[in-house]
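Yeah, one chain of the complex is gone here, protein chain that is, but the others are all in their spots.
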Amino acid sequence: MNLNEQIAALRERVRQQRPLLHHITNFVVMNDTANVTLHIGGLPVMAHSREEVAEMVAAAGALVLNPGTLSPEWVESMLVAGKRANELGIPIVLDPVGAGATTLRTTSNRRLLEELQIAIVRGNSGEIGALAGMGGVVKGVEAVVEADDPVAAAQELARRYGVVAAVTGRRDIVTDGKRVMMVDNGHEWLKTLTGTGCSATTVVAAFAAVEQDYVLATAAALACFGLAAELAAPQARGPASFKVAFYDAIYHLSTDQIRAGAKVTEAQM
Amino acid sequence: MNLNEQIAALRERVRQQRPLLHHITNFVVMNDTANVTLHIGGLPVMAHSREEVAEMVAAAGALVLNPGTLSPEWVESMLVAGKRANELGIPIVLDPVGAGATTLRTTSNRRLLEELQIAIVRGNSGEIGALAGMGGVVKGVEAVVEADDPVAAAQELARRYGVVAAVTGRRDIVTDGKRVMMVDNGHEWLKTLTGTGCSATTVVAAFAAVEQDYVLATAAALACFGLAAELAAPQARGPASFKVAFYDAIYHLSTDQIRAGAKVTEAQM
Partner (left out) sequence: MNLNEQIAALRERVRQQRPLLHHITNFVVMNDTANVTLHIGGLPVMAHSREEVAEMVAAAGALVLNPGTLSPEWVESMLVAGKRANELGIPIVLDPVGAGATTLRTTSNRRLLEELQIAIVRGNSGEIGALAGMGGVVKGVEAVVEADDPVAAAQELARRYGVVAAVTGRRDIVTDGKRVMMVDNGHEWLKTLTGTGCSATTVVAAFAAVEQDYVLATAAALACFGLAAELAAPQARGPASFKVAFYDAIYHLSTDQIRAGAKVTEAQM
């Protein structure tokens, strides 16, 4: 089975298994990521209360931690949920929104990486650079200066914390520190909408829930996400009509479309 | 006046009276339910702070309690608002999101039912089954196993707490424990979007604000909600374009459309 066949098979597996994705995420994107979860084929639940997160995560196929509108109490809940996920072998996907922008964001994300066994981290070049200590400037939640060398930053982060690290941008990079996969799907319209990074993370979590090769799962998810954007773009008259077409495309994304359109390469390092 | 005429008359009454719907609801759907409130003809307000909920609810036509992203503090605010609503005779509509999925959700919803006089409870088959102790399994916020007998579960819940209970699904069931109304409007696209149950609850609250026969109000609201989905479906190319067409249809839903399309029957028990 070639790579695009494998990606298409994973997308179908999400549809068939309908994994529950437990999100502890930011207020801005909750509605969007719940919808993206449904459209890709999973079941969403948003639950942040310390009193229930350990019980909720036990039913999940993956746990998404996204401290985009963090407070210390929510970070504590993320730790409670994450520790239980680790006990149960449920993969955790971290979206370090705004790491590098404030001390609270940088230290909270580092703490999650240190105290939990995170499976996958997906961020922009500035966030991953900031966490790896290898350049990148984050203003708010946007990378205004890229990491010096995104591949090296991702590899450093991957090795330091034993995670799969993904840097998304014009070209997405996915690595466990050794293997490196590149994804060349995507579209410029994605940058005109809030929360597209967060939504990409949700799709990564859906794939990680059904495939334990997290490098492959992450690259496959990012290819599907980017390909849906490409397929939607011709219907866009602006960012909002793009969003409608994009969500419709995620929902319909088919084996034939993935076979023809996914652009993933494994780098020879 | 036959039943469909009555339903159409209620829909117009909402437009004319513009009831304020005070929501204490979850983060995922706040934007959606505020828009649905406006589209059906009401005025939305979202207010959760213990310091203001008793004052805010006094101006409302109905109070919506939706612990979909609950925390103990928010449940306390729900109790404060609910007690004031009870004193003032303002109907409370409860959406027990995720009841059955965690202990916190089940006990919090039971506590709301025990300490407040709830007018109407609307949930999926799993949630109502869990609260009635009559089967149903909830994973996250989705009924993955239906209640053993949804009509019996709704009747049990209605009798136990003195509420009108509504189970929504392919066929919606509305009962006060004695009378049973069935609603056969709706569309499969609704299941591809987050928060459609919460939005249905909002429409129920709008109708309960203008009609004290809560069995009729609930069935009428669910018929209008489902009918708008049916009218929107031909314009859908996927879930997001369906959502746009659906909200437009809620706004425009007319007496003629309701006369022709509402499908409500009163069961002979």
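So that you can tell them apart, the chains are marked A and B in the order they are listed, and the count of residues begins at 1 in each.
The rule we apply is simple: a contact is a pair of C-beta atoms (placed from the backbone, for glycine too) under 8 Å apart; a residue touches a chain by one contact, two chains touch by 3 or more.
Being a predicted model, the structure only gives us computed values, none of them experimental.
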Touching the hidden chain, out of B:M56, B:I128 or B:A200, is B:M56
Contact partner of the left-out chain, one of A:Q17, A:T69 or A:T255:
A:T69
Subunit B residues that touch the omitted chain in the full complex:
20, 22, 27, 30-31, 34-35, 37-39, 43-49, 51-52, 55-56, 59-60, 243-249, 251-252
Pick out the residues on subunit A that sit against the missing chain.
26-29, 31-32, 68-72, 98, 101-105, 139-142, 192-195, 237-241, 244
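Definition applied: only the chains that are shown with their structure count from here on.
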What whole-Å value do you get for the distance between subunit A and subunit B if each is reduced to the mean of its CA atoms?
33
